[in-house]
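Working notes, beginning with the structure itself.
All protein chains but one are shown in place.
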Amino acid sequence: MATRSKVSASANGQPRASKKPARADLIPTEWGEAGAIERLRKMMLIRAFEEKAEELFSLGRVHGTMHLSIGQEASAVGAASALRVGDYLLNTHRGHGHCLAWFGSDEKLMMAEFMGKESGYCRGRGGSMHIANVDANNLGANGIVAGGLPISVGVGLSIKQRATDQVCLSVFGDGGANTGAFHESVNMASIWQLPVIYLCENNQYAMSMPMKKAFNIPQVSDRAKGYGIPGVTVDGNDIVAVYRVFQDAVARARAGQGPTLIEALTYRWRGHSKSDKQAYRTRDEVKEWQAQDPIRRFGRVLKLSDAEFDGHRVWADQRINEAVAFSEASAEPKIDQILEGIFA
Amino acid sequence: MRELTYVEAIREALNQAMAADPRVFLIGEDVGVYGGAFGASAGLHQQYGAGRVVDTPISEAGIAGACVGAALTGMRPVGEIQFMDFITISMEQLVLQAAKIRYMFGGKATVPMVLRTPGGSGTGAAAQHSESLENWFVHIPGLKVVMPSTPYDAKGLLLSAIDDDNPVIFVEHKLLYKTKGPVPEEPYRIPLTQTDVKRVGQHLTVVATSMMVPRALQAAEQLAAEGIELEVVDPRTLSPLDDAPIIRSVIKTGRLMVVHEAHRNGGFGGEIVGRVAESEAFDYLEAPIKRLCGLDVPIPYNRTLEAAAVPQVADIVREAKALVK
Partner (left out) sequence: MPKFGFTQESAEIVRWLKRAGEAVEQGDPIAEVTTDKVNMEVEAPADGILDGLRFKEGDTVPVTHVIAWVRGPNETVPPVGAALVAAPAPDAAPAPDAAAAPANALPVKSTPLAAKVAADLGVDPAVVAGTGPGGKVMRADVEAAAPIVAASQAPAGKVAASPAARRVARELGVDLHAVTGTGPRGRVQSDDVRAAERAATRAAPTGPTGPTGPTGAPATDQTTTGRPDTAITRLPLQGMRRTIATRLQKSYQEAPHVFFEAQIDVTAAEALRAKVNGRLPKDAARVSLTVVIARACAWALKRHPLVNSHLVGAPGQEAIVMNAAINIGIAVALDAAPDDPTGSGGLIVPVVHDVGAKGFEALAADLADLSKRARGNKLRPEDVMDGTFTISNLGMFGVDRFTAIINPPQVAILAVAAARRQFVPDADGNPVARPIMAVTLSADHRVVDGAVAARFLSDLRAVLEDPALMLA
């Protein structure tokens, strides 16, 4: 049973630079040129969405708060690339990327949800932290750290009882890995060999608490040993690496061989939420990680010219502007329907 | 009619629900070979196998979450939390996930799960195994709270709870498990949110829940000999509450006493009193309303103290007389 990382990590948590493999090894053949571009564009769409959401928030046109995953796009798109329609997603509140990367997602409905409109995924009742697309088995982002972990046990049980080969992707962060729910959930999934893939997006901070101070082990994936399941740490800013690791985990899950714990090393460029002064880290540290921008990295892998690269980004911005226009034209929820949807 | 104990009635409901619908499964600590700490699932493991009667580690958050996830994806799980006290460990999954998912997702998801749990004192198990926490859940929109007081109600309400497309907290009582009553053999359903008048009387309305229902009925027997007729009303489903029969009863009798085992502070009695005070029944009140509840104290171990901490038949008789005077 494989238990350790394919990609090792340096002491500061950043992936160690490795020898550059040839391009043919980098782009999975099953993606093809078009599939690779599609994935690049998906990451750009996520980036454009979040930057627009941030702008709308500072203009007071989106309210509440939001937890941006800017810098973490490769983890979301890489994971979804290894899954298929019919699989389940339990997401975190830094999960805009996963939601947009998921099957059949529509950035218009997502933006409408951000703006609290009736046309949004959750009719404006959920907002940034609770976006779900139940029809597509996206069982929702969760406002509670590790809130989705116990639920993924039930999803796994349900798959097992219904005897399908679906897989449940359960996302959480380095913060979530330190909750009791993490232990209960991974333990139950492992004793029952449930088809759950635990994806810990280790973005180095639980709000302000650095990963180094919150764990007495080098990597979150080391915890897998305690449950007798494979644990893998991967460069979360490398979409292809994430995809490859997921391919293995998905194959095991579909074959009834139980859960895998995947730790994707990444970094959030923005603060925890909108009211974060970021006193716990330096600008230099942020810049260092920004040099590892998963989108630019994949652009370089694809050997795109600046013009080609920017062209894709223009496409993404255009899509997002259309989503904003759609959302602004959408109706507000009606107050007399406030009590709808409490009970079935 | 055939008589069953309360726990037998629950077991029969579970068995009939599992036989009728392959989506129904049981999950909890020691629900399998052991048969459940109080025997509610005895024999079902042998009948349906470990795949449908799932023994879990000591993981109350995990049990609740497993119910939520399975319910979200097409199953109809029935979880068991061994003692209601331990449900405190499941609160996040119940309150923040099960109750809210449907609403947060714009009404586009359903969470058809039941979580059974025995509450109440009287077994000498002291403060951490005697809680009556039902009102914690009554407070949460999106959860249904059911509390049967008889074997007949237990079976009919449990079958309805399993049918229901919403999360239901099903609160049983350890002292009721051994009580007997008539229970039809065929599956039957008692609608949720249907208050039941357990005894008709004209002098005082007594709204009682769970174990306090048989105690109120006993008190009513004693008082009838003195010419005082209690009307004993059992809400059965605490939330969403069917309050109309309670209001009608108070209009008739002009007097109200609420009896429950849970502590008075922030207890369900306050909700009943509030509903009545807001209703047209207010204008028919002839006396101040009385709440007869558990004392605001952790349940003590000592037998005498334990009994003194929650309403007994003699307490109901005494307070009823004072109100009707």
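By written order: A and B. Residues from 1 in each chain.
Basically, a residue touches a chain if its C-beta (ideal position, glycine included) is under 8 Å from a C-beta of that chain, and two chains touch if they have at least 3 such contacts.
This is a predicted model, so every value here is computed, not measured.
Taking every chain of the complex into account, the absent chain touches A, B.
The missing chain, though absent from the display, is touched by one residue of A:38, A:135, A:288 or A:332; that residue is A:332.
Within the full complex, the residue among A:27, A:48, A:101 or A:115 touching the omitted chain is A:115. Taking the complete complex into account, B:254 is the one of B:235, B:254 or B:311 that touches the chain left out. Residues of chain B that touch the chain left out of the display are 254, 282-287, 325. The set of chain A residues touching the chain not shown comprises 57-61, 63-65, 115, 274-275, 277, 328, 332-336.
Going forward, only the chains that are shown with their structure count from here on.
Here the spacing of chain A and chain B, counted between their Cα centres, is 41 Å.
Those residues of chain B whose C-beta lies close enough to touch chain A in the complex are 25, 27, 51-52, 54, 56-57, 59, 61-62, 64-75, 77, 92-93, 96-97, 101-110, 112, 141-142, 144, 164-166, 240. Partner chain B is touched in their complex by these residues of chain A: 88, 90, 120-126, 130, 132, 134-135, 137, 139-140, 142-144, 147, 149-162, 168, 180-181, 184-185, 187-188, 191-192, 340-344.
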